[in-house]
Structures are given as structure tokens and as C-alpha cells.
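Sharing a structure here in C-alpha cells format.
Here the complex is missing a single protein chain, while all its other protein chains stay put.
Entry: chain A
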Amino acid sequence: MPSPIAINPVSPSQSIFKKTSKSPSNLPASAASYLSAVSQADAHARARSLANVVTPTSTPALSMSSSVTVLSEDSILREGEVKMYDNDDGLSYPRVPPTSEQSFTTAHSEFGHCANEEYRFTSQHPVGKPAPHQEEQDPPYYILLSTYISFMILICLGHLRDFIGKRLKPSAYTHLQPHDGWAPLNSDFDSFYIRRLKVRLDDCFSFPVTGVPGRTIICYDRDTHDYNVTLHTTGRRTRGLNISSYNYLGFAQARGGCADAVVESISRYGLSSCGARLEAGSLDLHQTAERLVAQFVGQEDSVISSMGFATNSTIIPALVGKGCLVISDEFNHASIRFGVRLSGASVRTFKHNNVKSLEDLLREVISQGQPKTHRPWKKILVIVEGLYSMEGSMVNLPKVLELKEKYKFYLFVDEAHSIGALGPHGRGVTDYFGVNPLSVDVLMGTFTKSFGAAGGYVAGKKSLIDLIRVKGHSGPYAEAMPPPVLTQVIASMASIMGVASEPLKTANDVTSTALASYPGPAPVHMLPSWLDLPPLLKDGSEGQVRLRRLAFNSRYLSRGLKKLGFITYGSDDSPIVPLMLFNPGKMCVFSRMMRQRATPIFIVVVAYPATPLVTSRVRFCLSAAHTKDDIDLILTACDEIGDWLDLKQGSGERWPLQQIMDRAVELVHMDMD
């Protein structure tokens, strides 16, 4: 199905651009060497020659009006992975070539070139307005009915196949049944969902990939001869538009100021800190990063853990224990549930993002006290997420804080997805709603998403953080965060904040500076002295551009899909946009159709058990790296496939595709409901 706006590889503009790009004015030696080794050159050799070419002065940075004309030769060279000098996937080059005024130093495939200042927006909740009630549209009844029927058919067929299979081909079932005194590792009942339902979709999950998970990603093509039971790679690779990675601010880059800083840190610090934080695994870099994180989120202190999942699962037990109650949103992440179970505290859940349900529950548990004994709870910890990764919905923080005032519980906000991605300064959900971060007791977040790193942090009062350092499980037992990851965190965070050139006066007192300058720039004394960021990162202008591009992209896609008639969940400002499919059969078809387009688009489909049974969905994760053209491409694809699959069930005003694309800026700025 060729897309109407699929980029024509032989368009005149394209050829002009290609000519310039091939012109040997810059870097002739490397270009020649590349041409000679077009298809299967050794990857390491290639990387090395690139490293030689890139001098520190031409450090890639996103620039809008620079006079340096480093047309992304390097970036095009890096395309060499698959299709080197043609643009038949429509991703390697921008559709409109840059004018002589503009210059982009990022690789277009990693971080898209977008110079149009109109395609920017600020992620901020209007102060004073109540948080919008995020209503979730229900599909027509026939869709629900057919969804249930699909599941019924799948389940019946599965059982039938098991029944017949066990009789005709018992050898295929031996590992699922007790044999010879050994219980099966996984009984046929336990694995039913995986064997009979999920396997049909397996070609849509766990793609092996290579390269940078930036604006585009390279997937290995897979094939199966036994209906997805085994998948094997064919050896070919496809570059596609990546609308799935948690790369909100586009810091997944192999080049640029942050990557250069990481390279520098490998030579300075090596790759590992060789131990747990409390057992000689603490580096000065850990302390620097922790102070910077505290400053970034506007808390007194913070502690860093080397894995995002483990952040929750190892620190919650340090906060609550027996006799305490955890009140948790029903859609909270598995790591939170893991941590709560380890802590031994009692748990109650409330309806997703439903303040009323939370209040009712609070009144009940406080008045009833602990079960049976009716003793008052020692403490109550409410755990919510800033941005829910499957729903795209945001916590109604102002309302929850009101309740906190009244009911005296402690508030733990998991900002795994919202930190960096929300708020005019990227400081997460507190910044978005314009509330004081100190009013939240525990702010937790991860570095995997917006910062292009790994691991997580917890921030809060100094005494609380010290307690977590000593009593949290990771302190004495888990490996500390590796220095290159710390560097990526520091560099990307500093470039979002910008660096204050003058050291602040009260530099000796960490606490007071952190509070005074929030959400301001990072004081230069807080950064490692060797960290040399390029000017655009240093002054925070690139960080601002990234935040504003992400905010535009998020709103544009979310509202565009709604105007096309799709049912989407969540907030308009959320960089996660779930598009409802409902029918399980539509998931794999949607995914396959998207990636078999002229310009492949790689998406994520999510189903039970990550979501409720009937609400299977596609989840788009936007990034600052995407351009408006990319979003147009996605909208076009969704429009076509949506018609095919009968997905446009949403209510509300509809616009035709062309109108949406033409009036994008207006659509984003519009006041909707």
C-alpha cells in the first residue's frame, strides 16, 4: 500500500540534496573510503574513521542559525548501515533540504532536522485551571462484543488444539506435564495465554535492533516457518521511523555533546565503579550526579540507583513496613508492586486517577485503622505515577496535594516517564502543574527515558535520602551506577537546565542554593570540571528547543489522531499516545501494516496483561527528535490503516487528513474542551 505522501526518492529536491551531500568539498578522504566500502564494511573500522574525522570543534549540536555549514555529511555516512546513498525509506534525509542559512549538526536519522520555529509548544498546565477530566471514550457495543467473541474463539480454539494435540502429538506436551517425578516448570494451564494467544503476535514484539534508538531505528528482519513458535533473523535489516523508544528528549544519540562527554568519561573513569555504594563503590561522580539531580527536581538531596526497576523495588521497603499502609493506583508499575510486596506493608488500590475513589478509600482506611486490631496506621504512603506509561494519563497532582493536606498521608510520585518529558523546564509533573516540588515527599524517576541513560533516582528531604542510602537494599548490596551512565545523566541534565556561568554566592550550602534557583540553570560548580559542553548545550537553548519540540509533537499527534476519529487515551500533553484497537486481531495487523509501508514505522502494540483484556492498544512514544513531517507520516499511515481496520470510532469533530496537516499549528494551540 504506497502512501500518498511517501517520500519520492527521485524528487528534485532530493537529488539536489544528494548532490550536495556527495560533493567532496568536505571530508573527501572519509567519503571516498566510505564509497569503497559501501555495503558490508567492518563496523568498528567505520566508527574509528568517523571518530578521526569529527574534531571537537565540529561537535554536533542542534543549531538553528549557525554560520557553520557542516551539512550532515557524517550523518549521511552513518546511514551506511543499510541503504547508504538512497532515500527509498524516506528517512535518511529531510524532505526539504536545508537552506544555506540553516545548518544541522545532528544526524537526521538520530535527531530530525526541524528549523520551523512554529512547530514548538510549551508543556504547561494553565495555572488556576482545574486539571481536565481525562474522559475515556468507550467504543460502540459491537466492537466490544466482537472483542469478547474474538477472545472466546481464541480460547476455545486453543483448548481444542491442546485437547487434540495431547492425543495426536504427546511429545510436544511433555515439557508441560509432570513426567518421571518432575513437575513441569510451566504447566499447560499457566502457559495457555502465552502458547495459544501471545504466540500469534510474537512477530510484533522483541525486535532485535541495532544502532541508536533515536528518531529512526534499524530492526533485523525476522521470519518464521512454524507460525511464530520460533523466529529467526533473515540477515536483512530495515530502517524505520521509531515511534516506540522512550527517547522523549532525543538524547539517544551516538554523537553530540553528551556522547562526547561520555567518551571523555570512559577515559577518565573507566566503565565500572566495581562495587556497591556503601562498600567502596562510591565515586565522586556519584556525588556530583546526585547533587545535580536534586537541583534539577527541586529537592534537598537525591540518591541514584543503577536500575530503574530496582529503584522502586529496593527503596520502598526502606520507607514503609509492617503496620503501614500503601495506597496505590491500580495501574501502578510492576516495580512499585514488587517493592510494596517486599516491604510487608498492607496495600489498598484505588481506581486509576480517580480522586474521588482515593478520598473514599482514605476516609475508610483512616477511620477503620489496621484490619482486625483497628489500631491506627503508623503511616500511609500514597504512590502514584506522574505519567502512566500505558494510559498516557497524568496524575491530578493539585487535587492529590489537596487531599494530602487534609488526610496527612505521605506522597510518593513515580516520575519514570514524566521527568524531562513534562513541564516548561522539563522538571516533570510538578513543573507541569506549577506546584512546589517540596510539597511531594518522595520524587522518584528514571534516567532511561528522557536522558538517554539508565537507572533511576529518588529525591526528597536530606534526612530521608540518608535513610534510604543506609536502609535501602541497593546501598550495601547492589552494584553502583557505572560512570559512563552517570556522565550521560549529568551532561543531558545540564543541557536541559543550562549552565549558570557565574557560581552562585551561597555555594557552600547545597540546600539553600537548590531551593533558591529552582527551576533555574545548573551552577557551574556543581558539574565536573572536565565536562566541556558545546555552547548550545551549555546555555540551555538546545534543551529548550528539545522540550518545546516534544511538547508540539505530543499535542499534534494526540489531537491529530482525535480529529481523524480515533479513540485515544490520556492527556494531550503526554508524549505517550495510546491509540485504542480493542480487537486482539487488529494488533498484529496494525503492527505489520505499519512496518511494511514504503517508509516503515515501528510501533508498539500492548495487550493483556499489561492492559485490561478488552483495551488492546498501540502505544506511540513521541520524541523531540521527530519532525512535523514524521508526525504527518504517522497520521497518514494511521488514517489509511484506520479505515481498513475500522478503528475510527471516536466521537467529536473530525477533520480530513490534509486539513489536519495544514492547520497543525492551529490545532496544537487550539483550546479544546
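To be clear about the criterion, a residue touches a chain if its C-beta (ideal position, glycine included) is under 8 Å from a C-beta of that chain, and two chains touch if they have at least 3 such contacts; residues count from 1.
Basically, contacts and distances are computed from a predicted model.
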item: Per UniProt, the name of the complex member that is left out, chosen from "SAC3/GANP/THP3 conserved domain-containing protein", "Serine palmitoyltransferase", "SURP motif domain-containing protein" or "Signal peptidase complex subunit 3"; value: "Serine palmitoyltransferase"
item: Options A:363, A:592 or A:669, residue touching the unrepresented chain; value: A:363
item: Touching the absent chain when the full complex is considered, from A:97, A:139, A:214 or A:428; value: A:214
item: Identified contact with the non-displayed chain, of A:148, A:173 or A:338; value: A:338
item: Touch with the omitted chain, as defined above, among A:112, A:308 or A:521; value: A:308
item: Contact partner of the left-out chain, one of A:166, A:200 or A:461; value: A:461
